[in-house]
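The complex appears here without one of its protein chains, the remainder shown in place.
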Amino acid sequence: METVPLTHILFVSTALFCIGMYGLFTRRNLITMLMAIELILNSVNINFVAFNKYLYPYKLDGIFFVIFIITIAAAEAAVAIAIIINQYRTHQSIDVEDATELKF
Amino acid sequence: MGPISLIALTLAALLFSAGGILVGKLFNKGSKNLQKGEAYECGIPTKTSPWHQFNVGYYLFALLFLIFDVELVFLYPWAVVVKKVGVTALVEIMVFIFILFMGFLYAHKKGALKWM
């Protein structure tokens, strides 16, 4: 059976990373921006797992790093949603364009 | 077995789903009533639009669930090696669970788990 070469997986993860980056810069809805950040983090996860599986299969470093990333991402998402709820309560909107207090 | 089989499978899947929709369209009488446009066609009629604003308490629960749910992922690698490592592993996971429990206790004390 033929295996998928490493470059293909790296291609997927790079594409995800770029999509996340693009989403973060172009979207104006906070929830969507949060999703873009999650995309970036998940692309990194794919990278770690792929490198671990293909290049260094005798150790599990990369996979453990992924576990840490997942938990930290959850903590970050919790804080982010709390911030967004607070933003909604004060601005009645979750559009970043409406957050104009700090523009100088 | 080769790429041909994959293409054949894809075609078959497309045909099957498209055929189902087509047959449905052909033999549909087209009944119209109030319940038809609803998200669930059975049960109690919904009172308001589903895009209703939820109470913020729901989010609090969701956030707590998110955090404690994901922290559990550390238990999987632990479960794989617990027999090999022995008592040390047991003590360490106890410390870990204890720290999580402190977080839970804090949330409970702050009243985050009180319903409304």
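We call the chains A and B, going by the order they appear; numbering starts again at 1 in every chain.
Quick note on the criterion: contacts are C-beta pairs under 8 Å (C-beta built on N, C-alpha and C of every residue); 3 or more make two chains touch, one makes a residue touch a chain.
Everything that follows uses one rule, which is that contacts and distances are computed from a predicted model.
Peer 1: So one subunit is absent here. Using its UniProt record, which name fits best from "Branched-chain amino acid ABC transporter permease", "Sugar phosphate isomerase/epimerase", "Response regulator transcription factor" or "NADH-quinone oxidoreductase subunit N"?
Peer 2: The UniProt record for the chain left out of view names it "NADH-quinone oxidoreductase subunit N".
Peer 1: Just the residue numbers, please: which parts of subunit B touch the chain that's not shown?
Peer 2: 99, 102, 105-106, 109
Peer 1: Over the whole complex, note the residues of subunit A touching the chain we left out.
Peer 2: Output for subunit A: 17, 20, 24, 30, 33, 37, 40-41, 43-44, 47-48, 51-52, 55-56, 59, 61-62, 64-65, 68-69, 72, 75-76, 79-80, 82-84, 86-87, 90-91, 96, 99, 101-102, 104.
One rule holds in what follows: only the chains that are shown with their structure count from here on.
Peer 1: Quick one: in the complex, what on subunit B touches subunit A?
Peer 2: Listed in rising order, the residues are 56, 59, 62-63, 66-67, 69-71, 73-74, 77.
Peer 1: Would you mind writing out the residues of subunit A in touch with subunit B in their complex?
Peer 2: Subunit A residues touching subunit B: 64, 67, 70-71, 74-75, 77-78, 81-82, 85.
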